[in-house]
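Below is the structure I would like to discuss, written out as structure tokens.
Selected chains only, in their assembly positions.
Labels A, B and C are assigned to the chains in the order they are written; within every chain, residues are numbered from 1.
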Amino acid sequence: MSSTTPVAETRQDRFERGMEVLTRIDEEAGQKLTDALADVAPELGHQIAAWAFGEIYDRPGLAPRDRQLVTLGMLTAHGGCEHELDVHINISLNLGLTPKEIIEALLHSAVYCGIPKALNATLVAKKVFGERGLLPMTTQ
Amino acid sequence: MSSTTPVAETRQDRFERGMEVLTRIDEEAGQKLTDALADVAPELGHQIAAWAFGEIYDRPGLAPRDRQLVTLGMLTAHGGCEHELDVHINISLNLGLTPKEIIEALLHSAVYCGIPKALNATLVAKKVFGERGLLPMTTQ
Amino acid sequence: MSSTTPVAETRQDRFERGMEVLTRIDEEAGQKLTDALADVAPELGHQIAAWAFGEIYDRPGLAPRDRQLVTLGMLTAHGGCEHELDVHINISLNLGLTPKEIIEALLHSAVYCGIPKALNATLVAKKVFGERGLLPMTTQ
């Protein structure tokens, strides 16, 4: 169901729609997130699902893989978002970005964010790639 | 003694005035801070007490509880300040912000700082609330 | 209507609910925003109204005035958000923060964001206060 549908939805409908999107791109991320927030900030969990994924991520104007390139750029620029980078490097792999493209995007970030932030992000990629058996990368 | 007093003060007077303010809002934070900095940067410890708390924090124009709302916003926006967020979420509770208000402020921060920084800050709140036996939060 | 209502809403319902909230706190901001975005990014305008104001801002857990304190902290910390600070200093005045409280919050920000960002934000406040005939401030 498109986010531009004129159909009326309840809060619960919107949450379920978002969780469906999130689960499609990462089988476990949605459940982990709502579990982590359940006893302290369930509304944040609701909004991440219902809004971030249900309303924005699922829009047709930009391919999911392309969204991940933008996201990798933003999280690298922020600094201090290693956990989110971990999640989003996994999602990027799930959505078809190759390890080589991800590493190249992070090298590219050195130009716009400087070496320290590019290096921090690359070490997160190293951790994720290691966990998924993708190391060593073949010679570039 | 007000910070606008015309009375002359020594460096030591100003330090003690600041420590008094800091200890009033968090019984242990001032001592922990000066201990941590004693062998490496005692002047930074002095300035945090004498200036940040003695000169600025104690001014009458904004209630301590309100200062904490501004501070939670700034630390969330910075990113990478998890330790200071921990200290200031504790101080916020000490000064009368309710857990619900704190969580709501961090949810609000998602609008202005984005989801990743709001999520990071919320997980610090979860840790602090857990340590103080405030979890689970009642249904929002 | 509360954001936690189980009632089903259409996109248009949600937009209207958000615009109502936004217009209540600043008579012109909502219309100006949707006008500015109409020919380039109407969906961003929609989401600012429907999500930021309709879903988050209007929640009961934190008073609107308190939300503005958090927001002033975040926008000051970001830097480079002078336009949004202008809008939000106006909203803060509309919602009952006094000029003195706003200036005190920005002075407080010097402790956590440093002098340059506190100064930049204060000069925006000076502009807004001047436009609203609030200068000179009475002696602090």
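Following the convention adopted for this analysis, a contact is a pair of C-beta atoms (placed from the backbone, for glycine too) under 8 Å apart; a residue touches a chain by one contact, two chains touch by 3 or more.
Note that the coordinates shown come from a computational prediction; the quantities given were computed from them, not determined experimentally.
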Number of copies constituting the complete assembly, 3 shown: 6
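Please note the rule applied: only the chains that are shown with their structure count from here on.
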Interface sides of chain A and chain C: same vs different residues, half threshold: same
Inter-chain centre distance, chain A versus chain B - centres from mean C-alpha coordinates, in Å: 31
Distance between chain centroids, defined by C-alpha means - chain B, chain C (Å): 23
Gap in Å, rounded to a whole number, between the CA centres of chain C and chain A: 28
Chain B, residues touching no fewer than two other chains: 78, 103, 107, 110, 140
List of chain C residues in touch with chain A within their complex: 3-13, 43, 47, 51, 55-56, 59
Touching residues on chain B, where the partner in the complex is chain A: 78-81, 103, 106-107, 110, 114-120, 122-123, 125-126, 129, 135-137, 139-140
Complex interface listing, chain B residues touching chain C: 51-52, 56-57, 59, 61-62, 66-67, 69-78, 100-101, 103-105, 107-113, 140
